[in-house]
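Heads up, one of the protein chains got dropped from this complex, but the rest are sitting where they should.
Here the chain labels run A and B in written order, and each chain numbers its own residues starting at 1.
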Amino acid sequence: MSGRTIELKNVAVRLGGVDALLDVSAAFDVGVVAIIGPNGSGKTTVLNVLSGLVRLSRGSASILGKNLSTIPAHQIARMGIARTFQTSRILEWTDIRENVAAALSRTDLGGNGPSEAYRLAEASLTAVGLESLAGVRASTLSFGERKLVELARVHVRKPFIALLDEPVSGLHPSKFPIVADVISQVAARGGLVILVEHDYEFVREVAGQVVALSAGRLVGSGAPAEVLNDRAVLASFGGA
Amino acid sequence: MLAVENLSVVRNGRHILDSVSLTAEGGQILLIAGHNGAGKSTLLKTIFGELSPSRGTVRGAETGSTFYLPQGRTVFPSLTVSEHQRLYRSLVPVSERPDTRLPDAVLPDLAPAGGLSGGERQWLAASRLNVGRPRLILIDELTTGLSPAWRKRMLENLRDATDASGAPTLLVEHNVRDAVAIADRLLILRQGRLVLDTAAAPLRQDTARLEEILLL
Partner (left out) sequence: MEYLLHLLVMFGIFGALASAANIDAGYGGVLSFAYAAVFGAGAYVTAYLLGPQSAPVWLALPAAVAVGIGANLIVAAIASRLADGDFAVATLAAHGLFAAVVANTDLVGGPMGLQIPQVQVGGLSLSSPIVAAAIALSLLTLSVAAAYKLQRSSLGRALRVVREDAVLARSLGIDASACRVAAMAASGALVGAAGFVFASYVQFVHPDSFTTREAVLIVCMAIAGGLGTPWGAVAGAALLVLLPEGLRWVGLPAASEGAMRDILYGSLLAAFVLLRPAGLFGCFVPAAKPHDTTVR
């Protein structure tokens, strides 16, 4: 296997009797990649494969040369991969400081205790504009605020690879720059960000590369201006 | 007609809603926008009756005749798409079922809903709207997670449903640019207060003014 940051070769995933992905091959190194496509085209499945939550039916997926099919999800996370979910996964019964601190492992803290974790969590909450809600119980948060909590978790982990599922959906446009900032920080450190998004304006703003999926297949790949204006690609989206 | 007067919701000393008043005529779509945490979802939940207000009144939202679509893609994971549609139809008395068709089948009928993508589940949950003839429609985030093409179809579908039922509609949406095309009025909530209530039609062309408003 080559040392590309992420490499997918002829990946097929069959879920619940449906071909979620069919013969997808792509490779990414650094920067920001956006995955676009109609609903149900397999975008989230790509993220699930890369974070180890879904297994391949065929083909291979590797991160830094390591074959993902042999690595359990929690170990993939420990390799420095952070992800967010379409519907944010929040611990409802604790405050958001705790929610963000939970993302830090002992190695992240380098031997320091929970108070260091809370300090770092608060810094990340400030970076996403939620510092005033640090002690608030998470169950009271709105949909958009939860998205920002997950974003704070990505910020606090300083990951090498960030997998973001619809990071701006449900967010007020005034918050988009915050998301763009966190994304560019990962890329600036030499990392890779893969985001799934429907908001093409945001994609144009942050992405260096766009990959288009339709019905589980790759139908386009290239610079944002190219792909987003490609008639063939948009036609394959089929009004969906 | 919906009439909301001086509605306030206070929790732990915080005003989540602060003296909100609005009226909506039958067949009108009110687009409600605002920052995250501004109180939009709370407004809908209070009108629907899921939350009790600390002060104020709501008239025109009777239980049983209000259609409420909460945020999130709540469907039953083990039921198929067609089973969902049958379930939705069964929730409405026969006499109230409209003659309108459900939107074109875009979802595979026999797929269990748990295996659908987020956007497909959103579409399925929202399709419940077409099954009855509610007297009030409350929708919390219709187009979250939908592709541009589906967003337009969903919004058009909502316009059709509002026209067909003659009900007033309150639509909470972040995607204001697309939603303003079908709305009659635009309302902005900020920190629990209603800070703007204006006609939507002029804003469809005047994008500069719309951008200004969104910064409120």
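Assume a residue touches a chain if its C-beta (ideal position, glycine included) is under 8 Å from a C-beta of that chain, and two chains touch if they have at least 3 such contacts.
In this text the structure is predicted, and so the values were computed from the model without any measurement.
Student: Going by the contact rule already stated, which one of A:V30, A:L64 or A:A102 would touch the omitted chain in the full complex?
Tutor: Spelled out, the listed residue whose C-beta touches the missing chain is A:A102.
Student: Thinking of the whole complex, not just what is shown, which of A:D29, A:E92, A:E201 or A:E226 touches the missing chain?
Tutor: A:E92
Student: Of A:V11, A:A61 or A:A77, which one is in contact with the hidden chain?
Tutor: A:A77
Student: Since one chain has been left out of the picture, which residues of subunit A touch it in the full complex?
Tutor: These residues touch the chain not displayed: 44, 48, 51-54, 72-75, 77-78, 82-83, 85-87, 89, 91-94, 102-103, 105-106, 114, 153.
Basically, only the chains that are shown with their structure count from here on.
Student: For subunit A and subunit B, what's the span in angstrom between their mean Cα positions?
Tutor: 28
Student: Provide the residue numbers of subunit B that touch subunit A in the complex, in ascending order.
Tutor: 11, 33-37, 40-41, 71-73, 106, 108, 111-112, 114-120, 122-123, 141, 144-151, 174, 214-215
Student: Could you pull out which subunit A residues touch subunit B in their complex?
Tutor: Going through subunit A, the ones touching subunit B are 15-18, 37-41, 43-44, 86-87, 140-145, 148, 166, 169-175, 198, 200, 237, 239-240.
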